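The complex appears here minus one protein chain, its other protein chains still in place.
Up next, chain A:
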Amino acid sequence: MKRGLKTLLLFGLAFFVWAPLWMMVTGSFMGKDEIYEFVGPVLEQREGMAGWSLLPKYPTLRAYIELLIDSPKFFAMFWNTCYQVAPILIGQICIAVPAAWAFARYRFKGKKALFLLYITLMVLPFQVTMVSSYLVLLKLDIIDTHLSIILPNIFSAFPVFILTKFFRVIPESLLEAARLDGASEGYIFLSLGVPMGAPGIFSVVILGFIEYWNSIEQPLTFLAKRKDLWPLSLYLQGITTDRTSVAFVASAVMLAPALLLFLGGQKYLEQGIAASGIKG
C-alpha cells in the first residue's frame, strides 16, 4: 500500500515533465488555425483565453515544411550554433583532459591552491567575467565573430573539475606497472588515462552540449552587432508573432538533438553528475 502510494507520487511528479513535453510535440503538428485558436490570446493579442487539446485535431506537417524549407534564417542560425558548439567541445577536451590528469594523478607544489582557483572560476557566473572577457576579445579584435564565443569557453574550469574526479578513481597500481615497464608519462596518459577516463569525457561532452546549445548570454553580448551570427537559441526571440505555428516547430526542432543526445548518453550524464558530487 505504502509502496503503491510512493509510485503514484512519483508518477505525479513525472507528469510535470511529460506534460509540457507532450504539449511541445503536439503543438508542432497542429495546423495554423488550430494553433491560432489556442495560442492566439497569448501571443497575438486575440480576445479570449488560451487553450490546448490532448491531440491535434488535424495533424499536419505544414509548419515543419514552412520552417525547414521557407526559413533560411533558421538554417543560418542552426549552422551558427554548430560552428560555435563543436569547436568549444573539441577545444575543451583538448585543454581540460590533460589538466585534469595533472590534478588527479600528480603531486606538485601549489596543487591545492590551484584547484581552489579552478573551483572559484567555475562558480563565477558569466556576467562577472563578462567585462574581462570583453576586454581580451577587444584586444584580440575578435568581437562579433564566432571566435568570441568559442575562445573564452574553451578554457572553462568546469570540465577540468569533473574530469579530475573521473581520473582519480583509476587505480595507481596500473600506472605504476606501466612506469616499471618504462612507459613515459605522456604514453601512460594517452594509452591508459584517456581510454579509462572515456566515460568522463563523454559526460563532459554531454553536459557541455546542453550548456552551449542553450547559450544566450554570450551571443547577446559578444555578437551584439552581428545578429546574423546568432545561434538558434535566440531564434524564437526574433520570430514574428503571426508565425506562431512555426515557433512551435522551431522549439521542437531545437529539442530534437538535445533529446537524442540525452537519451543516448543518459548513463554518462548521470555518471558525470554523480562524479561532480564525489568528494576529494
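The working rule: a residue touches a chain if its C-beta (ideal position, glycine included) is under 8 Å from a C-beta of that chain, and two chains touch if they have at least 3 such contacts; residues count from 1.
Basically, contacts and distances are computed from a predicted model.
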Undepicted complex member, UniProt protein name, chosen from "Fumarate hydratase subunit alpha", "Putative MnhB-related membrane protein", "Zn-dependent protease" or "Sugar ABC transporter permease": "Sugar ABC transporter permease"
Residue among A:135, A:169 or A:198 that touches the chain left out of view: A:135
In chain A, positions touching the absent partner: 6-7, 9-10, 13-14, 16-18, 20-21, 23-24, 27, 39, 41-43, 48-52, 94-96, 98-99, 101-103, 106-109, 111, 114, 116-117, 119-136, 151-152, 154-155, 157-158, 160, 185, 189, 210, 213-214, 216-217, 220-221, 224, 232-237, 247-248, 250-252, 254-255, 258-259, 261-263, 266, 269-270, 273-274, 276-280
